[in-house]
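All remarks here apply to the structure that follows.
Here the complex is missing one protein chain, while the rest keep their positions.
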Amino acid sequence: MAKHHVTTTINGEPVEFLCSTRQTLLDVLRDELNLTGSKEGCASGDCGACSVMLDGRLVCSCLVLGAEAEGKSVETIEGMAEGDRLHPLQQNFLEDAALQCGICTPGFLVAAKALLERNPDPTETEVRYWLAGNLCRCTGYDKIIRAVMRTAAEVRGEAS
Amino acid sequence: MARILLTDSLSKQFTGGVADFEVAAPSVRALIRELEERYPGLGAQVRDGFISVAIDGDIHQDAFLEELAENSEVAFLPAIRGG
Amino acid sequence: MTGEKTEFKWVGTRAIRPDGHDKVTGRAKFGSDFALPGMLQGRVLRSPHAHARIRSIDTSAAEALPGVKGVITSADFADQPAELAAAGEALVNYRDMVRNVMAREKVLYDGHAVAAVAATSAEIAEAALELISVDYEVLDHVIDVDLAMEPGAPILDEELEPAGMEASGPTNIAKRVDFDLGDVEEGFAKAEVVLERSYTTAAVHQGYIEPHAAVASVSEDGQAQIWCCTQGQFMVRAYTARLCGMETSQIRVTPSEIGGGFGGKTVVYLEPLATALSRKTGRPVKMIMSREEVFRASGPTSAGSMTYRIGATRNGVITAFEGTIRLEAGAFPGSPVQPACMCAVAPYDIKNVRLTGYDVVVNRPKVAAYRAPGAPISAFGAESIIDELAKELGFDPLQLRLKNAAKQGTKAAYGPTFRRIGYEETVEQAIASEHYSAPLGPNQGRGVASGFWFNIGGESAATVNINEDGTAVVVSGNPDIGGSRASLALMAAEELGIDYTKVRPIIGDTSSVGYNFLTGGSRVTFATGLAVVEAARDAVRQMCERAAKIWEVESDGVIWRDGHAVPASSNVGDFEPLSLADIAAQSPKTGGPICGHNAQNVQGAGPGFATHICDVEVDPETGRVTILRYTAVQDVGRAIHPSYVEGQIQGGAVQGIGWALNEEYIYNERGQLENPGFLDYRIPVASDLPMIETVVVEVPNDRHPYGVRGVGEVPIVPPMAAVANAIENATGVRMEHLPMSPPRLLAALDAARLPEAAE
Partner (left out) sequence: MQSVQFEAPGTVEQAVALLAGATGDARVLAGGTDLLVQLRSHMVDPALVVDIKHIEETRTLVRNADGSYTIGSAVAGAEAHEHDRFAAEWPGVMESWDLIGSTQIQGRASLGGNLCNASPAADSVPAMIAAGMTANIAGPGGRRTVPVEDIPVAPGRTSLANGEFVVSFNLPARPAGGGDAYLRLIPRTEMDIAVVGCGVALVLDAGGIVTSARVSLGAVAPTVLLVEDAARAIVGTRLDDDALAALDAACQAACSPINDKRGTIVYRTQVAGVLARRAARIAAERAGSR
């Protein structure tokens, strides 16, 4: 059957693409738009490596059809830094060694950014539960949680 | 004389159960020749099999060219790799 | 070698990793991120049966589907003789390997590859798989190691000849190994307390977040390029060349960024298939495993079953240890049973030890290396029985370990005599920690356990190229799985005396750097690091020679200090120091490019030891366990990049916690894997855990210029017993089987509460 013609905004830019019904937003981002920063770890919403913002809400892009993105705004890891300036979370992930292999990192960053935009002063428990849908097998999460907490404190203007 | 330690599996296969003995050899290469002489097959196994050699406690990936001190302890172990 | 320097400018700092920006912006290219023009998508048809004979395969309908460009089966791979090669921990046999990448006479596990398709889209390739018809004769299967050893068990390979033992007929036992130290009978005769226990552990998966992926492109002249996520590009090249009947020089393998491996990417699955499909279709072929395929068809580690006996005097001297360890190899021989035996009680000075191991084939995926292969399994039992012994003797469990600790001069159960090791230090630091004496609440308990891993060196090659502007490129050959580029660059910067940011570490493809053994065995910072240090020193030697030429003095009149060539003494002359940049700028006049190089088979990896402390709380009504607090103490030799050292320790500990509590392969009665996904294969999530406290002990390895020991594997060895010991401390119930999931623990708690009901 004919493909769907979908008009969206991705990382602030107007984007049009064609997709079949079966293609997920993740498939579209990676295979059609060459935005490979969002990763496929499971294709079932269990690992969070494909996390993106869809109309301001954190979702797994593997659980959204490409066709559903019609008229919506999508933000991916590729839109997180502003020009050559990293987002504070990105900077602190680097400084705090909050990544080892790095495959889960884009998903964690997108999810953590969504958290801090809603809750600028999360407790450790809140950070851990918010990020429970993002699997990391390398770090044991310790340095990721610390980097998010430190960023929150910095953004609030508290000395870390 | 270097003190040679074999695993149980190697000693069963090649030395009739002798697992701890002494050999005069200035290097592992010479030791292998000596072992082959004394226990046919053992030298070849140590040279070509998947064997790690521990000389005075240090595990070598391949010790063929290593020199041996007068009282070196040489243990032959299954090859160690890892994840 | 150590002690040359104890003050460092770069080593020991927490520099930002060179590949970091690409990884926080999504720019880094991982296995499945690579694409080529005209690329086809490949998919694999996998067996739904645990054990079946393949009568025939008909691919004609699939081949006829529009968009399908090629189909391969085992007929596309020449058979291989039985010949051993090293792959991670396991020794692989090419006869087995060719059968594992594509089943021949039989399928041996649920998920075993039987055919593969390349098509113009993934949807077409998946549709084509449904059109391949395989005629199977389903056979009885066996999944469990103990059942597989019983007489009358279904036999996987009628021709299997067990090594190290006599067999009276067909068997699933591939090998028996024995390790003996002293005289165990005499040791038990001296013992005043003897305990005997049995333990089992479930098969668990490495659980890397990135599924396997490969792109292969074979040109008409037979040259192949492969891009893939792997722990060893040279391993991929060697195995693919062998299985596809190509010469090594014809294949160029470029490793992508790798999204975790933990040993699971030390073998090939997709690469030979993609290469064969590309050769057949004349187009590049990309293949990616789904998460389900990762679980069903890529290497977990063994399930294990063990029986131990331990004897000790009342004053706490362990006099004897005896054990039998049975490990599942999966469909083909090669479980890590040897290191399991060798590591079981390696932290202890026990004069009389006897360990027997069995390598057993079962209808599961062939095991692959997983972080300290074998050691976590055997240590779970050993560290549990030692805990029971401490209780029996009335000893503090760490004091009992300290009393029996292996140290310099101890003869290890696996043969050699230890040089300087740091085990005692880890126990002492654990005892001294605030954690160890912190109060506990109701239903809470504390457990400790220790662990050991050998660490390895191995073949390593590196080049340090000095650039004309005074910067340097370090080329080495190990995929960076957890920050190794940072540690290599730190050591190179230290040697060259230039800023860390002026050193750019690159991982070469198989055609641009000398051979490197794969990333595994905790070897990269140690062994490849040593090659990088030596290559940097080679570059420094060359730069001193260049300075000598510039100054018109003898080359031994120049030494290197803080990034500058300086006269060795005032006798040489009075010259202004020449910076690395000065020398580099003049290199065309003084002899051309400056390229330091080193290649060696690195020896002398220092053994690693760790001691962990774990606090748990047990819900007595549901059997759920919460990890309250966790401390890992480890001797790392020297931490080149402390953050990544801590990260390795934390990550290893958490993988062990998952292994302890919930991870397991669950099979149905037909031998099919029931939980091939992250939903029901339950790796720990962020909310399951506390912070993982680390105590880094530094007892330098004198075989490395900076004292490095391997770090990555030891931390997965202690956690399972630490958790089990903590549960026992909280509840009085001893868990002898992994995982200690809520249903299992509640059943054990109930049995203890109502002993009559359990009978």
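In this document, chain identifiers A, B and C correspond to the written order of the chains, with residue numbering beginning at 1 in each.
Convention: a residue touches a chain if its C-beta (ideal position, glycine included) is under 8 Å from a C-beta of that chain, and two chains touch if they have at least 3 such contacts.
Here the structure is a predicted model, which means the values were calculated and not measured.
In the full assembly, the chain not pictured is in contact with A, C, by the touch criterion defined above. In the complete complex, the residue from C:95, C:624 or C:737 that touches the missing chain is C:624.
When the whole complex is considered, the residue among C:58, C:79, C:105 or C:130 that touches the unshown chain is C:130.
Of the options C:64, C:679 or C:752, the residue whose C-beta touches the omitted chain is C:679.
Contact between chain C and the absent chain runs through residues 123, 126-127, 130, 292, 621-624, 661-662, 666, 674-675, 678-680, 682, 684-685, 687-688, 741-743, 746-747, 750. Mapped onto chain A, the interface with the missing chain covers residues 1, 4, 20-22, 24, 43-46, 48, 51, 54, 57-60, 62-65, 67-68, 70, 111, 114-115, 129-134.
Convention: only the chains that are shown with their structure count from here on.
For the pair chain A and chain C, the distance between C-alpha centroids works out to 29 Å. Contact residues of chain B toward chain C in the complex are 5, 7-9, 12-13, 19, 50, 54, 56-63, 66, 73, 75-83. Of all residues in chain A, those touching chain C in their complex are 20, 22, 30, 34-44, 46-47, 49, 76-78, 80-81, 86, 90, 93-97, 99-106, 109, 124-125, 127-129, 131-146. Chain C makes touch with chain B in their complex at residues 84, 86-91, 164, 176-180, 206, 261-264, 266, 338-339, 342, 369-373, 414-419, 453-459, 517, 520-523, 601-605, 607, 703, 710, 712-713.
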